[in-house]
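Take a look at the structure below.
With one protein chain held back, the other chains of the complex are shown just where they sit.
Naming follows writing order (A and B), and every chain is counted from residue 1.
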Amino acid sequence: MKKVAVVIKDKAQQYEGLRVSLGLLLEETQVQMFVLCHEIADMDEAYRENMEILDEMGGERFSDHQANAEKYGFQYLSLEQITDRLRKADVIIPL
Amino acid sequence: MKVLHLLKSEPCDLVEKFAERLFDKEETSVRKLYEKNVDWGAVADEIFSHDKVICWW
Partner (left out) sequence: MNTLGILVSSDKYMDYVVNLTNAAYAKGKDVRIFFTGDGVMLTQSPKFEKLVGKAEISVCDVSFRAKGLKGDVPGLGFKDFATQARNAEMLAECERYVVF
C-alpha cells in the first residue's frame, strides 16, 4: 500500500486538497493530509463532512497550526515532526 | 535513494527547509522549472532516473 502525503500550504487549495485526499483513499492508499502555515479558512458544512469522511476512511490529518488542532481535531505536529513524516511517504503531493 | 525536487516557482522558506532537510544532500537534485530555457527532455529523463520526485509549489 502506497503511503501518500498531501501537503496544503495555500488557503485556496484547502478544499481541493481534502477532495484529493479523499479520492486517494479509494485506491488502497494510506493518506496523510497536512495543512501548513494557516488556520482552515472556510470551515463550512461541506468541508466538515468531507473531513469526517476522511477520518472514517482511515485518513489522517495533521497541522502545524495550533488552531486547527484545537478547533477542528487535527493532530498538531511541529515542522520538524512533519518533515519526519514526509520523509517516510512514498509520494508527496504539494497542493 | 535519489530524490529530485522540482521547483515550479522561486522557493519560499518552507520549500527551502523541506528541500534541505528531507533527504541527504548527496542523494538530492534540484531542478528549477521557472528559469529560462529549461531543457524539458532532460527534466523528463531526470524524473525517471530518480527514485522519488517531489514537485513543490
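Operating definition for what follows: a contact is a pair of C-beta atoms (placed from the backbone, for glycine too) under 8 Å apart; a residue touches a chain by one contact, two chains touch by 3 or more.
Computed from a predicted structure; not experimentally measured.
Asker: Take the complete complex as the reference. Which residues in chain A touch the chain that isn't displayed?
Answerer: 2, 4, 12-13, 16, 19-20, 22-29, 91, 93-95
Asker: Go through chain B and note every residue touching the omitted chain.
Answerer: 6, 8, 33, 38, 40-41, 43-45, 47-48, 53, 55
FYI, only the chains that are shown with their structure count from here on.
Asker: Can you check how far apart chain A and chain B are, centre to centre, with Cα atoms defining each centre and the answer in Å?
Answerer: 23
Asker: Under the stated contact criterion, what part of chain B meets chain A in this complex?
Answerer: So the residues of chain B in touch with chain A come to 14, 17-18, 21-23, 52, 54-57.
Asker: Contact residues on chain A for chain B in the complex?
Answerer: Listed in rising order, the residues are 9-10, 36-37, 79, 83, 86-87, 90, 92, 94.
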